[in-house]
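Only one protein chain is missing from this complex, and each of the others stays in its spot.
Presenting subunit A:
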């Protein structure tokens, strides 16, 4: 009878008795906590799939994945487990792969024993000696490219007795991507080795794509709950300044190890490293997760949302108490500074249907925040585009509003608006597409706008 809970000086000596299959989860989910379960022989079966996916609207990318997701499946173990790892390379894949788990003590982190051609599988075992949150990744030549295509994930090794319980746990991993086309360029984008060597990323994202952690993929919590995020950074190149806008981390397991720091605003996560952050959410609202190397967040995709629902707490945060207009420089048209001229898309819309499709993409990227998903606008701030008399009365005026900006008082459907629309830095073709989309949606007059019409207004 092995009832007594012996404590072992060396994790190596912790005995395992039963076998169990590891629960693997795709991001942002994590498997059930280990808690107090005894060390076991834990079988992990992971499949490698090379498959096409969407980086952002209209931008396709051929991802290489562990378990069909980027980052790969989350693995959860405890100290003393004997992990029997089977790596299967799908026969339809083109390339050999392997896995280097930073939780492995041994040559190549297992890479040496798991190098596997398409259509084959390899098995190796390792004992988890150190607790912590560890990255795994593919280490087949050219290593950087395999990582850049999404071959990374996290493995958690819980300490004896487990981690303290929390209400919500999520799995988030940052990665940088390098595409032949520039950020936002449509079509299937091949990997660009030169940009990768130059560390000049086109996309920096959470969970594999620009919308990997927003919209339907946003994570959630209730006011009063404690949230634990397992945050990894696959790289291949960039380190992450991980930050949650509107929260302070009560606790950070620095670099995923034993060192606990408290009351942290931004924690640094190295490429090939991880961190565990914990905080209690006190007020409702959308918390924005970013890499605080901030252009990555707003221009390259490193942005996620944690939606917190529940009761307001005005002791902690009052919300808006006053709104007014302040014009120190007088009313005028603001424009974003720009150094690059706007390039026309290499894939022009060939039909009305394509104009609608591409126009919708532009709308979602550029107009959505103010004019909203159904063109309903925001009362007293941004005028509606749906069934808009202002819009339908004069197409040239509408074009001008997009290309030149618009300010001053206007009346739309009987309501007065006095706000500033900045000049939009998008190409003539994109203007034509987005206006065609708007005119042919939400009860508008079905006007079709062409690039020529846009250029005419531009050149006036």
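Keep this in mind: contacts are C-beta pairs under 8 Å (C-beta built on N, C-alpha and C of every residue); 3 or more make two chains touch, one makes a residue touch a chain; residues count from 1.
By our rule, contacts and distances are computed from a predicted model.
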Between "Flagellar assembly factor FliW", "Formylglycine-generating enzyme family protein", "Hydrogenase iron-sulfur subunit" or "Cytochrome c oxidase subunit III", choose the name on the UniProt record of the chain that's been left out.
-> "Formylglycine-generating enzyme family protein"
Of A:15, A:35 or A:190, the residue that touches the missing chain is A:190
Among A:56, A:140 or A:388, the residue in touch with the chain that has been omitted = A:140
Thinking of the whole complex, not just what is shown, which of A:25, A:45 or A:62 touches the missing chain?
-> A:62
Given the contact definition stated above, which residue among A:8, A:120 or A:295 touches the chain not shown here?
-> A:120
Identify the residues of subunit A touching the omitted chain, counting contacts across the whole complex.
-> 50-52, 62, 91-96, 98, 107-108, 111-120, 139-145, 180, 190-191, 193-194, 197
